[in-house]
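Selected chains only, in their assembly positions.
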Amino acid sequence: MAEVVTLGEIMLRLMPYGHERFMQSPSFNATFGGGEANVAVCLSSLGVKSSFVTALPVNPIADSCINELRKYGVETDSIVRAGDRIGIYFLEKGANQRPSVVVYDRAGSSVSLVPPEKYDWDSVFGNVKWFHITGITPAISPNGAELSLKAIEEAKKRGLTVSCDLNFRGKLWKYGKTAPEVMSSLAGMADYLIGNEEDYQKSLGIVSDAAVEKGVLDTEKYRLITDKAMELYPDVKGAAVTLRESRSADDNGWSAVFNTKDNFIYLQNMKLEI
Amino acid sequence: MAEVVTLGEIMLRLMPYGHERFMQSPSFNATFGGGEANVAVCLSSLGVKSSFVTALPVNPIADSCINELRKYGVETDSIVRAGDRIGIYFLEKGANQRPSVVVYDRAGSSVSLVPPEKYDWDSVFGNVKWFHITGITPAISPNGAELSLKAIEEAKKRGLTVSCDLNFRGKLWKYGKTAPEVMSSLAGMADYLIGNEEDYQKSLGIVSDAAVEKGVLDTEKYRLITDKAMELYPDVKGAAVTLRESRSADDNGWSAVFNTKDNFIYLQNMKLEI
Amino acid sequence: MAEVVTLGEIMLRLMPYGHERFMQSPSFNATFGGGEANVAVCLSSLGVKSSFVTALPVNPIADSCINELRKYGVETDSIVRAGDRIGIYFLEKGANQRPSVVVYDRAGSSVSLVPPEKYDWDSVFGNVKWFHITGITPAISPNGAELSLKAIEEAKKRGLTVSCDLNFRGKLWKYGKTAPEVMSSLAGMADYLIGNEEDYQKSLGIVSDAAVEKGVLDTEKYRLITDKAMELYPDVKGAAVTLRESRSADDNGWSAVFNTKDNFIYLQNMKLEI
C-alpha cells in the first residue's frame, strides 16, 4: 500500500527528436508527464511506495498512460476512469537564440472536468501518510480548484501530512479566479510548502522586504520569505525554496533551503542517485 | 490558381511504428491526413492545381499542417485560422488476429465549430472549376453539416462542378441527425457521386433490388445502384462505385465502375503512377 | 492479489530491426520475453490478475525487466532477486530462403541456478487459484528441473489447479536427463496439459496409433493423442493441442482442440481481441 499519494493532471507529451522544430521529421517522442505524477514516479524509484490520483478517459491512450505509471511502480488503483480525453502538450526544444515552444491542447481533459464526488476518497487516502498536491491543478479550471480543495480537506480529515508545491503557471489561471484567491486556501491547509521565489510571490503574494534585502545573502532572503509564509499560514510547519541554476541545456545545478522554524537547512548543489 | 477546391477536416495522425501497440515504444509517426486533403494532395501530384479549405487554430502545430499541404503544392490561402484546436487521431495497425485500433480525439476541432460565415466564399471559389466534398464533414457536428451545405450552395451559385464522396462513417453521426437526413440534400446538389456499396446504402438508402440481384454479375449490381442514385437525384450526371480488394496488409487491388447514363465504364485493377 | 501464477525464465531479447542481419546496423530492439511471462502478461491484458515468478539478479537490467512486467499489470513481488545474470537471446528474423537465427546466451542465468529453497512458496501461492508452468524450465538445468517439480508440488499441496505447457525444445535438455524422464513427473501432477503434436511425442512419448490414423481427420488424431495422455496420467482432467498455421511471416492462423473426457472442443481460426 502507498505511503504517499499525489494528485493532479498527467498529459501526453509530444516532442520532436533532438533540436528539430515541429514536423521537420514526421516523428514525435511520446511520453506522459505532469508535476505530481513525476513526484510519484520519483518516490517509487527511491523506494517509497506511492500512488497517483487523476481522472482519465476510457481509451487505449489513457491505458498506456496508466501502464507507464505502473512500470515505475506507482499505484494506479485510485485513478478515476471518466471524461472524454487526456490532455496533450507539444514541446519543441530551443537552440541558441531560439527559445523552446510549448503548445497546450489540454482543454476539456478528464481531470479538468470530472467532479470531486467521482473520487472515492476513502480508498484514495486509506492507510496513506502523506498527500502531495501542486498549484497546477487549481489553475486549469473551476473544477480543478474544487478538486484540489476537496482533496486537501479529505486528506487533512484523515490525518495525513500535506505538502503543496506552489508551482505558479502564468499561462494557466484563465477561468476567472486569481492564483492567490485559491492558493491561500490550499496553503492554509498544508503542512509543508515548496516553491521558488516567484511562486511565493505570484501564488501567495509573499515578497521579501526590499529594505531588509540590501546586502543580505540570498539564503537570508529565502529565510525571510519562508518565515513570512509560516507566519501567514500558522499550520505550515516547514517551507522550502528551490533554486535551479541553469548551466546549459543539458546541465542544471539544484540547490534548496528548507526552513522548519527550528531549523534552517541549505542544500547546495544536490546530487541525487535515483 | 487552383482548378479544384476540396473542403473538410484535416487531422494530426499519430501512429506507432511497425506493428507495435500504442506506447510499446515512445515514438509516434506524426502526419496529417483527411479524405478531402488527400484528394487535394493527389491532384497536385498529378499536375492539377488544387486548393484545400478548412479551419485551423493559430498555433505551430496547425502551421506545420499547412506546411505539409504546401509541400505537396496544395494552395492553403483559403484556410480560415480560427478556433481552438486541430483534431487528432491515434492509429494502431493490427496484425494477425489483432484488428487495427483507431482512437479519435477530434471533438472541439476548429473545423467542427467555426461557422460558414467565417469563410470568404468569393475567395475560396474564385476562378475555380470543380469543388469536391465528402460525407465526413457533415457527420462530425451540426456546424459541419451547415458548413458542407453552405459550401456546396456557394459552389453551385458560381457554376462549379461538384463531386461528393459519400464516405459513410458509422462512428460519427452522433449529434442528432442521421446520415440520410443530411446527405440527401448534398447529393441533390452534386454533379457526381462516389461511394462503395455500403456508402450508397447508409448515406442515401439506396440498395440494389435483391430479387434482381440473383445470378447477376457484381458490375450489374453496381449499375443498378448508380442508376437508382441518378433517378433519385436528377442533377447527378454520373455516379461511381469504388471496390477495394484487400489482398494483404500491404497490397490492395483497386477497381471501380463509373456510370454516366450514356456510358458505363468498368476499370479493373487500376494502376496509377503518381 | 493474483488469481494465476506462472513460473519460468524471462530473458532479454535482442533483435536487429526489420529483416537486417546481426549488426548490419548498430541497433538492437530490446525486449523481455519467455513463454511463462508471456502468459502472465496476456492474462493481465485480458483482465485476469496474474503474478510471474522467477529469479533475477540485483542489477538495473533486471530492474528494467521487472518494470516491463509491472507495466502490463503483472505482479512481481514473488520474484527472487539472487544469482548473477539474466539470460539473453539474440534473434535475427529470416527472409526468403534465409531462415531465422537464434543465439542463446542464457547459461548461468539466475533462474537456472537459484535453488527452490530460496523461493517463499507460501507467499508465491497464497490465495492463488491456478499455477501455470512449461517444459522449458526443466530443460535448462538440473536446478531448473528441481525448481519445476518443487513448484508444482507446492502448488498442488495448496490445492491450486495446475496447467503445464509441454513446450519441447530440442536445443535445451543438454544436462544429462531426457525430456520424458522429467516431464512425465510434471505431467503426472498437472490438471491440464497443452502442447502441439511434437510436444506430446518428444516430452511424453505419446503418439497416435499409425494404423488407426489412416483416413481419419486431423481432429480425430488429436483426440487420440489427448485421450492417451489422460489415460497415462489419470489426474489430468483436460488436454489441449494447439495448431499454428503459418500463412506468412506476419500472418498466422491459430486453431486448437481441447479434450476434457466429457467434451471435445475444436476452435478453428481463433480471433482474440486483447
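Letters are used for the chains, namely A, B and C, taken in the order the chains are written, and counting of residues starts over at 1 for each.
Here is the rule we use: a contact is a pair of C-beta atoms (placed from the backbone, for glycine too) under 8 Å apart; a residue touches a chain by one contact, two chains touch by 3 or more.
All values derive from a computational prediction rather than experimental measurement.
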| item | value |
| --- | --- |
| Overall number of sequence copies in the complex as this file defines it, 3 displayed | 6 |
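Just so we're on the same page, only the chains that are shown with their structure count from here on.
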| item | value |
| --- | --- |
| Chain copies touching (subunit B, subunit C) - same or different residues, decided at half shared | different |
| Between subunit A and subunit C, centroid-to-centroid distance (C-alpha), Å | 44 |
| Whole-Å separation of chain centres (CA-atom averages), subunit B against subunit C | 48 |
| Residue ranges of subunit A in contact with subunit C within the complex | 67-68, 70-73 |
| Residues of subunit C that touch subunit B when the two form their complex | 248, 250-252, 254, 270-274 |
| Of all residues in subunit B, those that touch subunit A in their complex | 14, 22-23, 26-31, 59-61, 63-64, 67-68, 84-85, 88, 90, 92, 101, 103, 105, 107-108 |
